[in-house]
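Structure below; questions to follow.
Removed: one protein chain of the complex. Kept in place: all other protein chains.
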Amino acid sequence: MSAFLKNRNARAFLLLAVIALALGILGGPQIFSGRTMFSILQQFAVLGPVALALGLTMVIRHFDLSVAGMLGLAGCIAVLCGAGNPLFGIALAVGFGAVFGALQGAIITTLRLSSIGVTLGGLLILNGLAYVITGNRELGYPRPDVAQFIDATLGDVLSFRALVAIAIFAVIGLVMSRTRLGRDIIASGSDPAAAAIAGVPVKSITILVMTFSGAAAALAGGLLSFSLTTASPTALADVLVPAAAAAIIGGVSLSGGRGHPIGIAGGVLVLCLLRSGLSALNVEPYVHGITVGFVLAMVGLLDSTDLERRLINLRRAFARPRPS
Amino acid sequence: MIAATAALNEMQTPAVPPKVLNARNLSKRFGHIQALENAAIELEAGEIRAVCGENGAGKSTLVKILTGILQSDTGNIEIDGRAVHIKSPRDSQEVGLNLVSQELSICPDLSVLDNIWLGSIEVPMFHRKKAFRNRARKTLEMLGAAHIDLDQPAAKLSTGERQIVEIARMLGRDTRILILDEPTATLSDSEIERVMQALKALKREGHAILYITHRLSEVFEICDTVTVMRNGREVLAANVSDLDRKALIEAMLGRPFEEMYPTHKPASGEAAALRIANLNIPGAVDKLNLVVPRGQIVCLTGQVGSGAEDVVHAVAGMLVEAEGDISVNGRRLQPGFPEKAKKLGIRFVSGDRAEEGIFIGLSVTDNLVATRLDARGLAGVLSPGALKKEAARLAEKIRFDRRRLASVASTLSGGNQQKLAFGRCIDHGKPGVIVMIEPTRGIDVGARAEIYQLMRDFCDQGYGLLIASTDFSEVLGIGDRIVTLYRGKVVQTYHAGQVTMPQIVADVTHPVMS
Partner (left out) sequence: MTSQLDWLWPSPSTLFRWCIVVALAVFAVTTPGFLSPTSLRSLLSTASLVGCVAVGMTFVTMSGNIMSFSLGASLSATTVVFVWLLPYGAAAAVTGALLFGAGINAVQGLVIGYFRANPIIVSMAAFALILGVFTMLTGGRGIYITTNDAEIFNTNFSFVPGPLMAFAACALVGQAILRFTRFGRQVFLLGSNPRAALAAGMEPWRTVTWAYALAGLFTTVTAVLIASRYGSGDLQHGTGFEYQAISAVLVGGTAIQGGNGSVLRTFIGTMLIAIFKAVLILRGFSIELQQLLIGVVVLLVIMLQWRAGDLK
């Protein structure tokens, strides 16, 4: 049990259980209907890949702000180019995401720049691009059949869209646990200098992770726009905070080297359960915002560099009489 | 046909087999400092060559060039007679050249097993193979460290165990040439003995080994040949059997060190400027007692990880986990509050200038007045004119060119940067305590002499100086008292002139603890 508690990946699932229990007590067991489960997984389909994208960049000690812009822009690309063939639209969106991510990664590694700065520029560019290609209008997607297909329930709670997200998590989970690449990703974030000395190609790994980040966010954005049958440049801007929150709740450390897709999935589920559960209880939506903010603040505080040092400081300052 | 004949001829006349490693004319310059100048190194199969030299002699630069972490400005490297270009650690591994580095390259978040195979080009994409596990286990057993659990995270290992894992990593790789950069600094005697056994076994198998060390006893125990470096140049290459300890030490020092260090007559019987009693730092220092008299320089010396640096950090208020009594001129200091330490008159000078010494992007003036902003101005408003005047005054005291006050610190040489750190220590009030870590690390000889003179000036004004240094000749030259440390414990305290280099080396490597 103590090993379970110490495992950072377990943190999210513990929180998940607590929230589920609380919701169960407040709303009765009927709150966990198939409908709620379906809605949780539908949200997972959007937030999941974005949180995974951001989370993996955090594992290698970077921070990809541009995922928020990519989600929106990819939706616009997919809708604009996917009217005839939805697969073509999605492929184009994902391809663009990958190329843009790789480009950002290359800038970060070759110029040795902070990823936040570069991806901030990337975020602004992606936002701007979304405005340009849509002409600042909401675009309709004339293929309700596609929306129906990707959102049709498969076995009560799943949809095609959710399945895609789960598949991404499964593949990346496998990569992280079972492959040399996963090991090298952890090493690059754990101590980049040490990893480089040991012979890990840290730069290539940074570019690779940034590429994945762009592609995953683009995939989620494209599918979301198909599902909504619309795309607009502004609608999707608020994904950054929940994505960061999900990753951090899921055990990803901002100082790098820690974090696993399973934990991130747990973190995403926590937020999705919270939102669906609260709306099932007919609680105002702002409660969700406050809760997310609060949890994020708490986890941020718990992970802060000087927490231990300051607690000792505070204890000393109050426990002992001041020296003359 | 012709080629085949030539090859045949070569096989039939085994005249001189090419050296396993043959590096020539390696030079490397960092800004103002020539770190390496026409260095050369040769190795044959089954040879263990020691590389000796003081700190800053260029050993680390040489190693980094051989392993692709740095690129040399000039020179060429041949392996088995073939010219190779080593541009990255991966290249170096591909030619069979592997390094156990002094700065450990263990990733704390990975398991021991993953750390052992990290970066190895043998490992396939799906790396969880039984064979690798077994080989890792065998290597650890060979190093006598079978007790290390392969699945625990490396963060849980002690420094010594990490060093063993690091060695195991390189033994696990397909290695022609193994470079070890002071591998035994943090190991216990029994661990060292096992490492020596492992090295002898490797030698028998025909591996070539480059062994960088401070410990002369190890040179004589396992090395066949030795290269001595000084100021970036090779000054001696010989068979170990042709040398004795004295000759080796003389080759390492090379210069009479009296000229380097200002003469001084230590004030005797002065009151204590700094008094440390029962200092405990978990995992680093154990019940340490120390007195720094006013007007004197006390040197703390030991190998990497001896705890000397931790003592200095604790006195500077930067280690909150430190416990014990630290008092400055009779006033007690609470550990963990750098601001309070400063108010008590403690100033800190670090050799790690980029990390904790210099504000690299700011001007000389900004750097000089950094510690005295609170002493000036009304309600926090500062007058730039007054700050400039103050900086000029300080610059004069540390003999820094006043015309360069507006320069950015990054354009200065290491020596001048370090002078700025000393400038910050000058105080208005009662002379306090200056604590330092490796104050002359990476500084050229001329600037060193100036810095030693500055230290003496501070002593004459009544400051007490505490220096943590791993540079034994510096310690011998500048210290009024020399305290040798071994794993967080004091071995001996000597007065100036009472101790010799071999004694210090013995104290910090194989102490006879009372």
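Order of writing sets the chain letters: A and B. Residues in each chain are counted from 1.
One rule holds in what follows: a contact is a pair of C-beta atoms (placed from the backbone, for glycine too) under 8 Å apart; a residue touches a chain by one contact, two chains touch by 3 or more.
Computed from a predicted model, the values in this text were never measured in an experiment.
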Visible partners of the omitted chain are A, B
Considering the complete complex, identify which of A:V18, A:A152 or A:I290 is in touch with the unshown chain.
A:I290
Omitted-chain contact residue, chosen from B:D151, B:D242 or B:E339:
B:E339
Can you work out which residue in A:A167, A:L281 or A:L307 touches the chain that's missing from view?
A:L307
Tell me, which residues in subunit A touch the chain that this view leaves out?
63, 107, 111-114, 116-118, 120-129, 131-132, 134-136, 240-241, 244-245, 248, 254, 284-294, 296-297, 299-301, 303-307, 310
Quickly run down the residues of subunit B that touch the omitted chain.
316-318, 337-339, 341-343, 346-348, 350, 354-362, 366, 369-371, 373-374, 376-377, 380-384, 403-404, 406-407, 410-411, 424
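One rule holds for everything that comes next: only the chains that are shown with their structure count from here on.
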Cα centroid separation, subunit A vs subunit B, in Å, comes to 42
For the complex, which residues does subunit A have touching subunit B?
178-181, 183-184, 186-187, 189-191, 193-201, 257-258, 308-309, 312-313, 316, 320, 323-324
Spell out the residues on subunit B that touch subunit A in their complex, using ranges where they run on.
67, 69, 89-90, 93, 99, 101, 103-110, 114, 118-121, 123-128, 169, 320-321, 331-334, 336-337
